[in-house]
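A short write-up of the structure that comes next.
Missing here is one protein chain; the remaining ones are kept as they sit in the complex.
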Amino acid sequence: MVNLKEISKQKALFTGGHRACAGCGAAIIARQVMMAAGPNTVVVSATGCLEVVSTIFPYTAWNVPFLHSAFENAAATISGVESLYKSWLRQKKIDKKVNFIAFGGDGGTYDIGIQALSGAMERGHNILYVCYNNEAYMNTGVQRSGATPLGADTTTAPFGKVKKGKEQYRKDLTGIMVAHRIPYVAQAVVGNWRDLTGKVEKALSIEGPKFINIFQPCRLGWAYDPAITCDMGRLAADTCIWPLYEVVNGQYKLTYKPKVKKPVLEFIKLQGRYRHLLKPENQGILDDIQAITDKSWEELLKKEAPAVSPVA
Amino acid sequence: MAKTNIVAKTGNEAMAEAMRQINPDVVAAYPITPATEIVQIFAGYVADGVVDTEFVPVESEHSAMSACIGSSAAGGRTMTGTSSQGLALMAEMLFIAAGLRLPIVLADVNRTLSSPINIHCDHSDTMMIRDAGWVQIFSENAQEAYDNMIQAVRIAETARVPVIVTTDGFIISHGMERIEILDDQEVKKFVGEYKPKDYLLNFDKIVTLGALDLTDYYFEHKRQQIEALRNSKPVILDTAKDFAEKFGRSYGLFEKYKLDDAELAIVAMGSTAGTAKVAIDELRDKGMKVGLLKPRVFRPFPKEEIAEALKGMKAIAVMDRSDAMTGHEGPLCLEIKAALYDKGINKTLVNYIYGLGGREIRLDEIEAVYKDLADAARGKPQENVNYLGVRE
Partner (left out) sequence: MIEKKTKPGWKTLPEGDVIAGGGTAQEFKTGDWRSKRPIFIPEKCIHCLTCWVYCPDSAIMVKDGKVIGYDYDHCKGCGICEHECPVKGKAITMSLEREAKPECKEGGKK
């Protein structure tokens, strides 16, 4: 359990002075993940917002060993780091316990990075992969990704006279990770720090490959007032657009169930990337989004193991 | 002199044996013909607990080099092997490894690049990455491949430049030869312990590696890299000198075969040099003054030294086992021409593109090249570029 007062007394592992946008959700994720991980951590990041803003030579916001190599290979790169660690453990060249965490955006994870991620998960490296998912290629200017949801306006799938924004559903990468049969998979959001840090701690206490998909509101790409970044994350959980759950050795468990399931419109109406959906002629897309959200939520509820086992 | 064993090994087996003795911390690799055996044999060593290496059976060559970068950046001695399309797929990461100054050693079994897809030997794969900033060492035979792998580790770690050691696909990689293997302890002593400077698993000295350089720092970092590649030349020579003293086999930046008093020279790399040596012996018996210059180190290119060695020739044939698609000369020829030009040496220079896609180069073809050179030396005009062995 992350104790804020205790952590606040320790040195910051992700410092200020980085060049993220004001109100950046990725920076919040980096800080909170590192609070849970502690100083004995090696971080590898894919190319993307987080890496670019935090490591502009000669300034680094990381107070732990950090490596960036390329865009599509955070998982492969950290596999190499972790493999060396295993080799050194065997050769008794090191005995410290070290966490290995890879960060990738949805670009570097869902799309160009999926091969490396899949390979690393299958090989069983003792690593935690954190995807900071802002639903588009934000660092290069808000282009659509495999994580972009239906109806969102991006620069490569814009809302125009003929095309209606993204015309495909987003990938369920969390589900793909569960299919890799790794010991721990979870979803989290910016805006619920206890849930997020708790999941990171839990993941790091488990041996083997772990994956956490964190929903990251992006004030620039989604176009909203940065002050409500955390609200956006919580709304995603309350509308069930981004359910908070974990899958431990294949067993699903929701870590948050909204008392009142809010309609997706509550989340959508606050964002510039969805403004065209507020027009009456686009009601169909809005309905579609609500339908897929409801369907996915129902399916997820069914996957959850019963709280009480049936009496024999 | 150190203890040695005489064994029969193919090029791939010899390289795998060298890797076993080097005992790197990590090998991350993906199979591709004709390099597959190197890592296959090595995986066998890992399975039997004969090495301390952590073997990472990655899902692509791009991930292979990525994992090697991770391991090397973390402070480990790291090796891998590949060919052709695999080298092409990891090309992005090769530049990155060199830019990050990581001493990775890669065994490349020269195989041509697609399309058309072809699994046989030519040098197009290694030539493709000549701009990547790696030291490139070509091996003529299995003995050289074995010796080069061992020296490569020291070269890479001293110069902080990654090294690629090549053999010719199938010709050497799968050809059985008599070679001398060194004693395990001697190899271990020769390569020594890797002492990385900045590395991730050092929690006493935290580093960020691979930061973004804006326009204010990139040039300085690149200039350092350029200098490091230049400085790898004396490191290569020192390592070879030490190797010769301990193990009796001499290496340099290139090899001269009956070149000193020759009038007609062929410049060729890899296994073709071996064939050329036989041709030279036969033609010398007939009174022709022929010789060979076999570049061993292609990067950094030993410009001055090669020009010096060729200055006395009447005619030179540069044999390229790849075409750089320049529209005229092949890559080795371009280097040689530039080297000679800078020294004001204006001799007849003919380029032969040969052996593409594993097309065999025969003894009589090499002898024909020398005969062309003899004609050229007598004033007969020659084509700038010839395609030796292709059906017209």
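Going in written order, the chains are labelled A and B, and every chain counts its residues from 1.
Everything below uses one rule, namely that a residue touches a chain if its C-beta (ideal position, glycine included) is under 8 Å from a C-beta of that chain, and two chains touch if they have at least 3 such contacts.
Note that the structure is predicted; figures quoted are calculated from it, not measured.
Chemist: Touching the hidden chain in the complete assembly: which of A:Ala179, A:Ala227 or A:Ala305 does that?
Modeler: Spelled out, the listed residue whose C-beta touches the missing chain is A:Ala227.
Chemist: Who touches the missing chain here, B:Thr208, B:Ser232 or B:Thr348?
Modeler: B:Thr208
Chemist: Go through chain B and note every residue touching the omitted chain.
Modeler: With respect to the unshown chain, the touching residues of chain B are 99-101, 160, 198, 205-211, 213, 216-217, 219-221, 223-224, 227-228.
Chemist: Which parts of chain A are in contact with the chain that was left out?
Modeler: So the residues of chain A touching the unseen chain are 4-5, 8-9, 11-25, 27-28, 31-32, 35, 54-55, 57-64, 193, 219, 225-231.
Quick note on the criterion: only the chains that are shown with their structure count from here on.
Chemist: Report, in whole Å, the distance between the mean C-alpha point of chain A and the mean C-alpha point of chain B.
Modeler: 43
Chemist: Please name which positions on chain A make contact with chain B in the complex.
Modeler: On the chain A side, the touching residues are 39-40, 42, 44, 51-52, 55-58, 60, 62-70, 72-73, 76-88, 90-91, 94, 96, 98, 115-116, 118-119, 122-123.
Chemist: Help me check something: in the complex, which residues belonging to chain B touch chain A?
Modeler: Listed in rising order, the residues of chain B that touch chain A are 25-26, 28, 52-54, 56-60, 62-64, 66-76, 78, 92-93, 96, 100, 200-203, 206-214, 217.
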